[in-house]
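The other protein chains are all here in position, but one chain of the complex has been omitted.
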Amino acid sequence: MEPAVTSGARIGDRPRPKKNYLNDGKTFKSWALTVDHKRIGIMYLVGTMIAFLLGGIFALLVRLTLLTPQHTMFGMQITAETYNRFFTLHGAIMVFLFIIPSIPGSLTNFVLPLMLGAKDVAFPRLNLASFYLWIVGAVMAVASMIIGAVDTGWTFYTPYSSSGTSSTVTLMTAAVFVLGFSSIFTGLNFVATVHKLRAPGMGWFDMPLFVWGMYSTAVIQVLATPVLGITLVLLMMERVFQIGIFDSRIGGDPVLFQHFFWFYSHPAVYIMILPGLAIISEIIPTFSRKTIFGYRAIAYSSVSLALLSFIVWGHHMFVAGQSQLATVIFSALTFLVAIPSGVKVFNWLTTMYKGNISLEAPMLYAISFLMLFAIGGLTGIFLGTLSTDIHLTDTYFVVAHFHYVMMGSTVTAFIGGLHYWWPKMTGRMYSEKWARIASVLWFIGFNATFLPQFILGSRGMPRRYYNYLDQFQPLHAFSTVGSWIIGLSLFMTAAVLLASLRKPMDAADNPWNGTTLEWKAASPPITHNFEDTPVLENEPYDYRPKAVTH
Amino acid sequence: MSTTTTDVHAHGGHDEHGEHNPYHQHHFATMEQQFDTSKIGMWLFLATEILLFGGLFVGFGLMQHKYPREFIEAHEHLKQMVFGSPFPLYGAINTVVLLVSSWTMVMGVNAAQTNQQKKTVRFLVMTILLACVFLAIKYVEYEHKFHDGLLPAKYYAHQSEDLIKGTHGYATFFAFYFMMTGLHGIHVLVGIGLLGWLVMRARRGAFSSAYYTPVDLVGLYWHIVDMIWIYLFPLYYLIS
Partner (left out) sequence: MDWLRAWMMPPQGSEFAKEIDFVYMALFWLSVVLFLMIAVPSCYFAWRYRYKPGRQTPHQTHNTTLEVAWSVGPLILCIAIFFWGLNGWMKYAVAPGESMEISVTAKQWLWQFEYPDGSRTINDIHVPVNKPVKFTMTSEDVLHDFFVPDMRVKHDIIPGRYTQIWFTPTVLGKHNFTCAEYCGKDHSGMRGDLTVDNDADFAKFLETGGTEWEEYFSGKDPQKTPALWGKMTYERVGCNSCHTVDGSKSKGPSWKGVFGKTEQLNNGMTVLVDEAYVRESMMNPQAKVVKGYDPIMPTFQGLLKKNQQDGLVAYIESLK
């Protein structure tokens, strides 16, 4: 296959600027007090990658414990209390320290202003504050892990979390509260940026679809996260002062906690997936060298997913004791939410039809995404269907479903996006050969880990169990080996990307022949992004001959 | 630095006098764009505040539904005897105080918009004073509650005089009372801090018709703080 990208090519004869955002100020202070969205994006990238590593280690520990029904690991006995902390911390770190902040904080922070032709986000100092709030929340979370670690599951259900456990619930929920504000401020920043900082001539329907996706995400961040904030405050108050709202021992209602919690946490999962979908909308037209099919449908589907996400939270509670009427209504609404996702997938496939497709790493991740997101979405139907959900809820089927959407989709898109914008962010190209190998290993490892878990669930293996019946052992062992393949693939990806940093900066401004504005900036961009305010020359994703960018 | 006519630094950052506005942030093309964006940002933040308090309102409503008799009886403790009848005196005074402070705030914003520096300072200071009166009255109210044993949650110590025995309803009521008025009070305190900062800057002549954004934004914040009290007051003080 002939490579579509020639590294080292220079677009036009514009010389590489000597000063870019990376070397423009090299002191610690110039990074610590930066208000440059690109530097903040890099700092978020480093932070969330460390969180991903930590959460990933807990995942490997969980899977290692489940390799056999006995509980020894490297000759040590793993107790139930320890295992309960492994899976709780895996979930809490991944959700609050990695998935929610990572794409908005790193890739979006970096790329969004460039795509809009802006010099920065609306509130650069607030952007830095968001990052430091993330740091504070991360430190608090790690402290809570060291002091006593939480063992409630990342969902903190009462009354176990309010009066049933002595683990460090209060400190961890306080950490999540702080992280919530980091997320709110990021969302607030992006909403204002999209409204007010578009380049002259860029109307809403001239924006790249990545911006539509991130705008929808930001709306959810602003509207949903405060409800999590107050829920956590009420939980802390319940635990410390026994106010009597959630804990049945003092007259409170545990199901009320679940309503409050999922009212945020369901929209939160759309905060997780929408950025992934947004990235795929960029990669597919670029690597198909063809205009996106159904731009408006994809844009509207992002917004409608954001809005619909607020009215389906009860589908996490079909057997939790909510009213039967509520159960029926939530199931019906949940089916509605499937349609916009399906529309996106069909539009992307049609974009590829009669395209001119090259399979560099970003595109390999995008195609993986299509298949993994399909499985994630389709298995959601089993769970939205009332009669099958009774059997499948609270089993490994749910675990497999949400890993297919959160990891198989969002993380796949994140890694793809990281490769896609790597030359823009660092000025270097990574090794295509090794990146492709890693992407194939990722696809294999991910499916090996999580496909068996659907079967474990449908066969009756409950969640959060560290004992299991012998009949489940072969599937568990297969899944654990799959987790090692995932580990290997991620290690390779990290090595590929980090190794590229040792090369000189030789990437082109537009190595992929993209049509969106970020490719008009230098690779890496200057601190102020553009020498002159960019003028919009073509509609986005226009690959007709005269519109090819130079 | 580029010298072409599209250089954003060359135009747009200037006020009508052709000089560079020292408050102009360079990622904005014009001061007007900067101001509009700031307002959007503040409105979005205020939306999150409303959702944050909203959760507490919902929680209170559900608890009221669960403990209707206890809550009605507990509401009485928020009233004072005025001319022989129970009346929410402190709550009513505080409502008037905050409403007047919203007026003084608006006057302050107007004064900043119209280049009246001394008036700006005066109205901001009046707003601060009124906010302090609010907090003082709240202190007196809290002090009375503590004295009577009407403490929140696990500290509740008024059971012997309550009509209904063996219930957690009163403790829950006062837990919500202190949480909601407390959170509101913290926001008033933060508001005083922000207003104090504005007074310092106003005295140094920072605000004018060319740049009054901080005054405007703090004004918006102050109005929301007032508005939340307007919902708290009937919920807690007027139910009987």
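So that you can tell them apart, the chains are marked A and B in the order they are listed, and the count of residues begins at 1 in each.
Rule of thumb we're sticking to: a residue touches a chain if its C-beta (ideal position, glycine included) is under 8 Å from a C-beta of that chain, and two chains touch if they have at least 3 such contacts.
Everything numeric here is computed off the predicted structure, so don't read it as measured data.
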Among shown chains, those touching the left-out chain: A
Residue in contact with the excluded chain [from A:T379, A:Q453 or A:N529]: A:T379
Contact partner of the left-out chain, one of A:R63, A:K119, A:K290 or A:R436: A:K290
Selected residue (touches chain absent from view) among A:V240, A:A326 or A:I390: A:I390
Contacting the left-out chain in the complete assembly, out of A:L64, A:I311 or A:I357: A:I357
Absent chain, residues of chain A that touch it: 1-2, 4, 80-81, 84, 151-153, 157-160, 164-165, 248-249, 251, 253-255, 288-297, 319-321, 324, 327-328, 331-332, 335-336, 338-339, 342-343, 345-347, 349-350, 352-359, 363, 367, 370-371, 374-375, 378-379, 381-382, 384-391, 393-395, 455, 458-460, 462-469, 542-545
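Rule of thumb we're sticking to: only the chains that are shown with their structure count from here on.
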Separation of mean Cα positions, chain B and chain A [Å, integer]: 35
Contact footprint of chain A on chain B as seen in their complex: 2, 4, 6-8, 25-29, 33, 36-37, 40-41, 44-45, 47-49, 51-56, 59, 62-63, 66, 152-155, 167-169, 171-172, 175-176, 179
Parts of chain A lying in touch with chain B, wherever the complex brings them together: 113, 118-124, 126, 184, 188-189, 191-192, 195-197, 222-223, 225-227, 229-231, 233-234, 237, 241-245, 250-251, 253, 256, 260, 528, 531-533, 535
